[in-house]
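Of the protein chains in this complex, all but one are displayed in their positions.
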């Protein structure tokens, strides 16, 4: 079968189709109404970017030692890795996973699903050879004998990020920092050191530097404008609080049995896990709006009818414990449960962290690290984006603003 | 309150927020992975287009007799009508409604929700005056003392269509026939006949004709490429079959109680109806994949895992009864239940039907009907887009192709 | 040499570089300030579209009989034809050529330049073989043993039009009717009749019909909005009048010697012709603004300072002689020279004329003519775009409007 036919067969499996029912950006559509796209669209996009990567590497193959060229089976493993890398996501993508401290990360579930002999994706991948499912699983984790391929699947600059930055920008309408995929691939090179070390991803210094900077700027802007937007974080904090409350109360009658197991920290099988999706969680939130517990009820109703917690920006360097105490005291004075009706939310991202995955090839064959070649990235590497916010139920606003004023 | 604040209050009601859980294009994302947007985004967009319409009418107000100008209360009624016009949609938008022959149309439910004294949208609209909910409901149905406003809400050329054509094009990536809203509004005029008849929407002949043609071409192309795409129609036919099967079997244990009532043709209250959304229906389809009935099971599994019915294009002028008989005979011969495993699907849309809602103003003040001014629309008005397809379970393909060959 | 290197060598010839000094749309930038692009950019674009065409034909080569496949030399001849097809344009592209009744058409000059042994383009093309210049020249005129290639260079649907419709749309900002080149090439096919007749261009009926319709709609809209825009036509009519006046007066002292020869209908060599470009004509117009002849002075000053003739739309079916007489009488009454201060301008274009260059391939292998497959083109084929305008010096407006009112 051709590469296209192979991807199509994987697409029409229950495990991949399930991603249609998981929104890529969790609750972000509460702030960006267009951001309703699913993990399925992203998985398809990541496979598309991978297929362009494979095409580019094929053009450059003669520069590579034979052991670093990509044969047909490896190409299919690479496409499978790109397509399947998010299989393990649960409801609301990252949000749910972060809500349940101690829960298995989605990466672990991805591994389990790919390796489980009864899943459809496993069966189709195994037709490439009995080693293939393990190879796909390892590649998803960034491990592969061909280093440049490993980094293209999971690195600072990989097919996953290329797709989601473009896709999330398109869907949210946040247009700053568009990255130009055509230009990026046109300037992509492979650097083969004379030392016999493995080939590394590189960009042509004349053409490609701006494309790479565009990638990292796009990432910074999407974090700042979208992923860490105050209303998005407020909704996520409400989901965290709701899950904490559920853990405290124990599963409710209407809690889905698999969800109940997860809340009770019981083991969950791959089959069971695959039953979960956004619609399960949406259904539960709907049911909790009539729950006997007033806190669960309030959180569920707020999420369902978009009455979100309010936020208050604090100085990035505040002592989290001190302001946390002040917030809890204020909430308690107002008669709110400080465990569930507010929290301090600190988020941090580095705009650019150098690694050796990508280098720059000058016109004269000189190889430079990215930082040495790019003033823009040098600038970004010295900065972190840190945001500290108090997040709390709307009616507590006057109280909280009074109590935390000194830290703004 | 300002118009913006009024719209925001309506947005944050449970009835409008519910639209977040109803995909605008039903199962179209099975063919166009990007088409996962909800009715909520569309409602917001329609309100935005209305607010631009109101802005344009305000610019033209001095040309209008006072009784056709739009005062502040009427403006809010118009915004509410645009925002709320789709409130009555059930799961999978049009699909579900068409599946249930005899069910109430979504327009009826929209009316009920707006008029029901206990809904949040009713309460907020009623603050404009006790007549306001009725005025909004009538305007949604295209009735209003100010004719041009009535047509802008519900006509061949209305704010609803302007938003969904643009939005569906953006989300599906089908770029043919983009309409240019800025140019359209810049060339929008109001024609006030000397006869004392009410003012009508018009476009400036020099600038606007191309914009209006672009609107109708966009509509034709979206129908041809997206709304009536063979995979989209196949999925819809499967949903129709599944609902027919459910009606035949009676509700299953896992059928949602409100859905069960609808299937049994029992009366459903507004409160009950509002519980329905895509996640309810998705959850049921998931449950039916394990149902005891093999037909229900097969249909549900096919929808969930995207194993869609196949299609076979037939000549537009075939006799539907004749080919229907031939299809049923072929299915029966193959051991398939002809009631549920296939059907003849005929869809038809007129590219352009003239009405008097819109006319063209020449440079010299001459008024022309659209058809007289536009060769392109004259061309379109003579043509209909008709598509007849046999739609049937995949394994029956050889049988069906043999049986229906003569009608291709 | 590779195809790219061959194109680059042709680019850096004096004959091709000269096209940088000839605006593609003549005086259209007087109405659309962005439309200042040159024939050079268009030539480069046409070569790019040709190289995509060659790539697509290579993908489809196995469907073709060997004699209709494109070998390396033929590919370079095709690229040269696309790149060089406009070499013969004189100042202001079409405008100047149309101004001089009886002058040689630019196509004739293109042939002469390609065939002339002393031009750089001739020398470079001749390196492909001594037959090559003649082959390029014939291909530019639409003649080639491989029919589909001949039509791709010069047909209703050719690389020239693909480039200029996209380019002119981009530069003018007139966005209606964008055609989608990627989609067009993806749906391009070659139809090889069983009869042994030559292969023809075709589009895939499922995907490609809309793309082809988009092409013809784009063409219609560009004519209506840009090429035949009233201010563009007014400027062209002024240039025609200026050239008529020059012919009547004979060349002026400041007239460029080659231009003087052309005005006197003397023979002009290829070398001489290649000296002409927009800057020569701009320089002359500048000089004529101080000429002793008041009519030449007025026309030149009007063009240079953008004081254009006014236009008045007339009914498409007026008798040209009758309104021409009326216009001349009115101008004479006002003391204007009727030969130079106004004219009746009738332009006409067919939105779609069927030929057999392009057909539609149905899913079932059925071949259809475009008209049978496309309701939109059927509509367009019944209509012509005709525009009749009186065009006259601004100060004569009241007089002319009075005199011609009955024909509006």
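Worth a mention:
Each chain carries a letter (A, B and C) given by its place in the written order, and its residues are counted from 1.
In this section, a contact is a pair of C-beta atoms (placed from the backbone, for glycine too) under 8 Å apart; a residue touches a chain by one contact, two chains touch by 3 or more.
All figures in this text were calculated on a predicted structure; none of them were measured in a lab.
Note on the chain not shown: across the whole complex it touches A, C. If you put the hidden chain back, the residue from C:6, C:40 or C:352 that touches it is C:40.
Contact with the chain that does not appear here is found for just one residue of C:65, C:193 or C:283, C:283. Contact with the omitted chain, checked across C:305, C:319 or C:402, is made by C:305.
Which of A:94, A:297 or A:378 touches the hidden chain is settled by the complete complex: it is A:378. Of the listed positions A:52, A:69, A:112 or A:224, the one in contact with the omitted chain in the full complex is A:224. Chain C meets the missing chain through residues 11-14, 17, 20-21, 29, 33-34, 36-38, 40-41, 44, 275, 278-280, 282-283, 286, 304-307. Contact between chain A and the absent chain runs through residues 175-178, 180, 210-211, 214, 217, 220-221, 224-225, 313, 351, 363-364, 375-376, 378-380, 382-385, 408.
By our rule, only the chains that are shown with their structure count from here on.
Chain contacts here run in a simple line, from one end chain through to the other with no loop closing. Look at the contact of chain A with chain B and you find the same residues on each copy: over half of the numbers used there are shared. Geometrically, the chain at the heart of the complex, using CA-atom means, is B. Rounded to whole angstrom, the centroid-to-centroid distance between chain B and chain C, based on C-alpha atoms, equals 43 Å. If each chain is reduced to the centroid of its CA atoms, chain A and chain C end up 52 Å from each other.
Once the centre of each chain is set as its mean CA position, chain A and chain B turn out to be 34 Å apart.
The residues of chain B never reach two or more other chains; the list is empty.
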